[in-house]
Structure formats: structure tokens, C-alpha cells
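Inspection log for the structure reproduced underneath, given as C-alpha cells.
Every protein chain except one is present and positioned as in the full complex.
Right after this comes chain A.
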Amino acid sequence: MASEPQGGLTEYIQHHLTHLTPHASNGGFWAVHIDSITVSLVLGVLFCLLFWLKARKATAGVPGKGQAFVEIVLEFVDGQVKDVFHGDRRFLGPLALTVFVWVFLMNAMDLLPVDLIPWITEMFGVGHFRAVPTADTSMTFAMSITVFVLIIFYSFKAKGFSGYMSEMFTAPFGKHPLLWLPNFALNLVELLSKPVSLAMRLFGNMYAGELVFMLIAGLFSAGAGLAGWALYGAGIIGYTVWGLFHILIIGIQAFIFMVLTIVYISMAHDHH
């Protein structure tokens, strides 16, 4: 983003909303968001490593604090899956755990000061760096489309090709041939709305959260003199309050993403 005259808040926010992409890509297919990919990978590896280490050293006796924490998270997720899905949880359980912890960790990046990571990366000559992968539609859609593929896979697996197709054409209204098309249209909308709503909900919350952080951060450089310092204090208070509120949001959004994933996939198993 090259900088235009007005400077100030608009430029500040625009700067912060620009993803890190390879220079040569020019916005084409290869304009991958290196920042989202890097942060999500690092956090994913962190999650796997932590849980793997604790699981490897798990004892049947009194658990250590780390193991107890992992167990609590695991039990919580498994309880949610058990409530919704009454089948073999060997795949859905780990999927829900991964979704929950990974999304939570990525959301938690929102709590880091918005300027901290860009400031660090800038020292290595990287100007744009957005640290919250879930405030990037690429990331949220990547996850929700994966869930979408799983929904379709489990629909076929649970009902068979003909079963699923007959459901698509005869479900909610009836079996009459005239109703086939309306049925199919409705089912298609229902099916396609799942990944879109899943991705947009998470993205919207995180993007808005990040934006509010930036707007509040604008107070830090809003004025000079006494008024400037007053705004600076207000900025610190506002930033902190929004941060506290955001602790709630990151947990809730991770939870919602997990629960909806479970619900969608268990719906794929249900027969109408």
C-alpha cells in the first residue's frame, strides 16, 4: 500500500489491513497471504506439539497440571460432540478438538498489540504483516470449505449416492416430480449457506475486532499537548476494555465454529 497524502488514521488502518504477499504476484493466484499461513501454521504446530507431548506422557494416575489441562479441554470438546452426535466419535472428536483449539489460538492473536508483530517484522524488512489469520477470509473459508467437503463426504457415506440424491430432490416438500426442483433448490441453498455462514461469522467477528483495536489505537497519535495525553490515556483504557471484552469473543467464536462443525457433520449423518 503505498501511502498517500492524508496519512493519519486512514493510512494507518489501510496499512494494517494489507496482507503480506509475494511482490511478484500482483494480486493473482499466487498472491498468497504469507502472514496468515505462517501464523496459522506456527499455531497449529504449537497446538499439535503441546497436546502430543502431553498425550505421550499421559499417565493413568494423578495427572500433572499440563495433562490435567489437556484432559479438561479434551473432555469439554468430547462432551460437546457427545451431546450432538450419537455415533462413532473417533473422527469427529479430534476434528472438533482441532477446530476449537486452532481457531482459539488464531483468534487469540487478536489480543496481541496490533502494532507489535508488524513492528518486529518491519525490522526484518517486511512491511505488512497481519497476525490474526482468522481475520482473513482465506483462512476462514479454507476451514469452512474443508468442513463443507466433509459434510458432503459424510452425506454420501451415511446415505449412499442414491439415498443422498433422493433426499436432495424429495426432502422437505415431498416426492411429487413437480416438487423435485424446488426441493433441490432449497437443499442447495441450505448446503451452500453452511460454509459461507461458518466462514463469514468467524471472519466478521475477528475482522471487526481487529478494526476496533486499530481505531482505538488511532487515539494514541490523535493529538499533541495536554489534549493529546488525555486521548492517549483514553486510548489505553479503551484498548484494555476492548481487549478484555475480546477475550470473551475469541473463546465464543472458537466454540461456535466447533459446535457448528459438529452440528453440520452430524446432520450429514441424519436421515430426513
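One rule holds for everything that comes next: a contact is a pair of C-beta atoms (placed from the backbone, for glycine too) under 8 Å apart; a residue touches a chain by one contact, two chains touch by 3 or more; residues count from 1.
Convention: contacts and distances are computed from a predicted model.
Within the choices "Peptide ABC transporter permease", "Formate-dependent nitrite reductase, membrane component NrfD", "Cytochrome bc1 complex cytochrome b subunit" or "ATP synthase subunit b", the name that UniProt assigns to the complex's undisplayed chain is "ATP synthase subunit b". Among A:30, A:69 or A:153, the one in contact with the hidden chain is A:69.
If you put the missing chain back, the residues of chain A touching it would be 12, 61-63, 65, 68-69, 71-72, 111-116, 119, 122-123, 217, 219-221, 232, 235-236, 239-240, 243-244, 247.
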